[in-house]
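Note that one protein chain is taken out, while the other chains of the complex remain in position.
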Amino acid sequence: MKVSIVGASGYTGVELIRYLSFHKDVEIAQIVSRQFSGKKLSSVFPHFSKTPYEDLIFEEDVDKESFDIYFLCLPHEPSVELVKELTDKGKKVIDLSAAYRIKDIHKYPEYYGFEHRFGELLDRAVYGLPEIFRKDIEKANLVANPGCYPTATLLALYPGIKEEVVVGDTVVVNALSGISGAGRSVKQHFHYPEAYGNAYAYNPTKHRHTPEMEDVIKRVTGKEIKVRFTPHIIPVSRGMISTVVFNTNLRKEQLVELYRLEYRYEPFVRIVPQPPQIKNVVGSNFCDLYVDLDERTGQAVIISAIDNLGKGASSQAVQNMNIMTGLPEDKYLKTLSEISILFP
Amino acid sequence: MKVSIVGASGYTGVELIRYLSFHKDVEIAQIVSRQFSGKKLSSVFPHFSKTPYEDLIFEEDVDKESFDIYFLCLPHEPSVELVKELTDKGKKVIDLSAAYRIKDIHKYPEYYGFEHRFGELLDRAVYGLPEIFRKDIEKANLVANPGCYPTATLLALYPGIKEEVVVGDTVVVNALSGISGAGRSVKQHFHYPEAYGNAYAYNPTKHRHTPEMEDVIKRVTGKEIKVRFTPHIIPVSRGMISTVVFNTNLRKEQLVELYRLEYRYEPFVRIVPQPPQIKNVVGSNFCDLYVDLDERTGQAVIISAIDNLGKGASSQAVQNMNIMTGLPEDKYLKTLSEISILFP
Amino acid sequence: MKVSIVGASGYTGVELIRYLSFHKDVEIAQIVSRQFSGKKLSSVFPHFSKTPYEDLIFEEDVDKESFDIYFLCLPHEPSVELVKELTDKGKKVIDLSAAYRIKDIHKYPEYYGFEHRFGELLDRAVYGLPEIFRKDIEKANLVANPGCYPTATLLALYPGIKEEVVVGDTVVVNALSGISGAGRSVKQHFHYPEAYGNAYAYNPTKHRHTPEMEDVIKRVTGKEIKVRFTPHIIPVSRGMISTVVFNTNLRKEQLVELYRLEYRYEPFVRIVPQPPQIKNVVGSNFCDLYVDLDERTGQAVIISAIDNLGKGASSQAVQNMNIMTGLPEDKYLKTLSEISILFP
Partner (left out) sequence: MKVSIVGASGYTGVELIRYLSFHKDVEIAQIVSRQFSGKKLSSVFPHFSKTPYEDLIFEEDVDKESFDIYFLCLPHEPSVELVKELTDKGKKVIDLSAAYRIKDIHKYPEYYGFEHRFGELLDRAVYGLPEIFRKDIEKANLVANPGCYPTATLLALYPGIKEEVVVGDTVVVNALSGISGAGRSVKQHFHYPEAYGNAYAYNPTKHRHTPEMEDVIKRVTGKEIKVRFTPHIIPVSRGMISTVVFNTNLRKEQLVELYRLEYRYEPFVRIVPQPPQIKNVVGSNFCDLYVDLDERTGQAVIISAIDNLGKGASSQAVQNMNIMTGLPEDKYLKTLSEISILFP
């Protein structure tokens, strides 16, 4: 299979190259980057020196005809159009932007600042969280790869909402994210001396990932459950924690068993006996999940950890590709995940 | 005034030396540390070289007679007895441990693993959060200096609980702490290579600071409001964020105004227009506070930032000392706070 | 004394505000920043909220008439002209750029990329390293405040070159710098995720600070001693280490005694018994200095640590101001240094 990575010089693009260069069923046939067009991969990113794709050249334009699968790592708005063009040509597309994640087309102006013109395609797009939508992904031509916060949060919520053990209409989610989640564009507040030793909440009452999460919850439960979501920046490059609290009537053993059963055959979800640590998942496609009950308040406390650039973006995109193309879901992805977590 | 710092070689002890060395009404007359007894301050902590107390010698034993004020920076259990002895001698004591923080004596075995024998003194101890208990502190001989999480959280809750605008019987609190909050004793998981690049929740359903917070809430409101509390470790040395969520019927403007009014004369609480950053408070006695309402869910979102070793421990102890001794509350403390926040 | 800080929104400008706001003989009368003109200090830098200068407004233009002392924190080239104007008006100027640091006017095109037009003023400018040029600074109207690397390195070299114990014509200097030394302008390689966990040498054979160091060495010794200089970036915000190696015929005790004697009355140089740690000087005007001899190779190994924004820039500028204006050299500067070093 020949793949094209569009927006290949951002963090998710480079991470895709890492995962796909290990995938023997795949040839990275094109990498597209306006900023670096004409340059060799290893001249822009020296850590690719003496690796198989070191001499690959960044191209200016997307060749929309020649390849089998397109990974789009573009800003949200430009992705809308390009996805349309590629799917019209019958290509398989995995879009890492938010352009096709939310079913309600009216949310785009409010949360992303642009009008979305392709409602029909939006309907057909499959939300690429395999642990929930695996069957749909198998048949999809267009997968909207989930955001990092929704991935971490929905994996923590899914068994609870699926089995309808969430009491009430609100769940409270607090999350921590490494700074790579904000992308590669330089910003004053991510200038090293200013981000160093700093941590803070941001967008505490209106974050773009909220409708994405609520949309999936509604599709799973048929109910309007609100997500009270506070994301926080912490001074690491990679890693994400989502701490999810909801009211429930279950006892602790029931809750733990519910999660254990739901995820027992999942290759990339690990139920862990202590609250998960980002260090144990960074570099991998794993999601570590801790399940507990606060008996004093009758609230479930579910805590997940992922690599925001891995299961929260690029390795999940590869997982989706495997599913879409009929390969074993964990092919090359499991081994890569096993061997690239560093300790310490 | 002559003061003694007992347990002076831990992080809160050293931070007290920093604050008190700038306080011209105070002489640091004794520093006690079993581990370093006989050694000069500057030989153990070289950053004190060429500073006024560089030649002060750590002593093995507490001189319980000679000084006016005792700051105790000891583990919880040994503090119980020493506080008793010193207050029996009529000394003013500021105890930075949890030994006298919780009014319900029965919580000590459950949360701290020891029986507390001095119930009467526990009743008399004043909880040293000046923004709530200033009047009591003025008359106190024994101040139980609050924990870092309770300080950050209670300052975020106080106007809400005082004015009874919290709806329901649970508040959800998520907090982030720098690692200095765990003290100076070495531990495997705080060994630099392992803590580096890591973050995680801990004690997610039973943290020692929970009863301390609920105890104060009950004293303020007369009601049993539960705190659903998840603390997280983040890889910085200092700094703490507490993100507090509670149901309310207030509108956003009312909520903001409530907090603005409550704290308008507080020298160390700053209402800030964006979620607070730990970098803006580290090194100081400030608490930065952000107030918002999630109109979708009807929940207040209050976020506070403090220095866990400052307002969360040692500089708050100095604030308490000023109040107990009739000095202006911000004396030497405000200036020191103003000038020791580093940017970047 | 009324002072103006020009370029007040960069790191050295903000650090000057911190130091000068504690200096009771000084009023910060003007802060100039094109980027933030019209904005309040505390709205741009929230950590100044509830501090004395919180309401000071950044101005667009320099008032060249009204103030006594001007601190210039500008890029090198614009500083050349402004310094000329201000000194022509009889103002005292402390220039934190390199515009007047190097005596040889021909070095400017080579190392800084512009022609310097004011050779006569260059001759009159005094290099603001008080431990070497104190007497000249007392009489100066224009002080060229040294670079951070030259400060750390020259303090490590000075006793050795002054007493002519350096054998040979080359010294080898390796230095480590926190990233704040590169200024506040955002850059891709200082974007947090990329600088995180990274370290590297840069400009290993042609760094701008080399001629500045060699120039001072020549003025002290009358000889051409070359500096083989390799600077390295390390992933902290502040702090600098300079490790200086030179051949010598001294014995270890002689070498240590030489340094001890030279610096014994210096308020800000501390001879330390172990290699200095940046953590012990960050936030202060101190330079910690370690002196050793490698008996196997006959080489002196002198290691210094400073805060690149402190003794390497802004607090040294205040030290120069004190000297230029006849104040005690350490006035307000020593106390501030003592109390703003954080441990941990």
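The first chain written gets the first letter, and so on, giving A, B and C; residue counts start at 1 in each chain.
By our rule, a residue touches a chain if its C-beta (ideal position, glycine included) is under 8 Å from a C-beta of that chain, and two chains touch if they have at least 3 such contacts.
Since the model is a prediction, treat every value here as computed from it, not as a measurement.
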Which residue of C:Thr12, C:Thr87 or C:Thr243 touches the chain not shown here: C:Thr243
Contacting the left-out chain in the complete assembly, out of C:Phe48, C:Tyr196 or C:Phe268: C:Tyr196
Residues from subunit B at the interface with the omitted partner, ascending: 11, 178-180, 184, 186-188, 190-197, 235-238
Contact footprint on subunit C, counting only the chain that is left out: 170, 172, 174, 176, 191, 193-194, 196-202, 204-205, 226, 228, 230, 232, 234-239, 241, 243, 245, 275-279, 282, 290, 292-297, 299, 301, 303, 305, 343-344
Interface residues of subunit A (partner: the chain not displayed): 11, 14-15, 18-19, 21-22, 45-47, 49-52, 180, 184, 197, 237-238, 267, 270, 272, 274, 277, 279-283, 286, 288, 335-336, 338-344
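Here is the rule we use: only the chains that are shown with their structure count from here on.
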Chain whose Cα centroid lies nearest the overall Cα centroid: B
Separation of subunit A from subunit B, taking each centre as the mean of its C-alpha atoms, in whole Å: 38
Subunit B and subunit C: spacing of chain centres that average the CA atoms, whole Å: 37
Gap in Å, rounded to a whole number, between the CA centres of subunit C and subunit A: 46
Multi-partner residues of subunit B (each touching 2 or more other chains): 197, 237-238, 277, 279, 282, 343-344
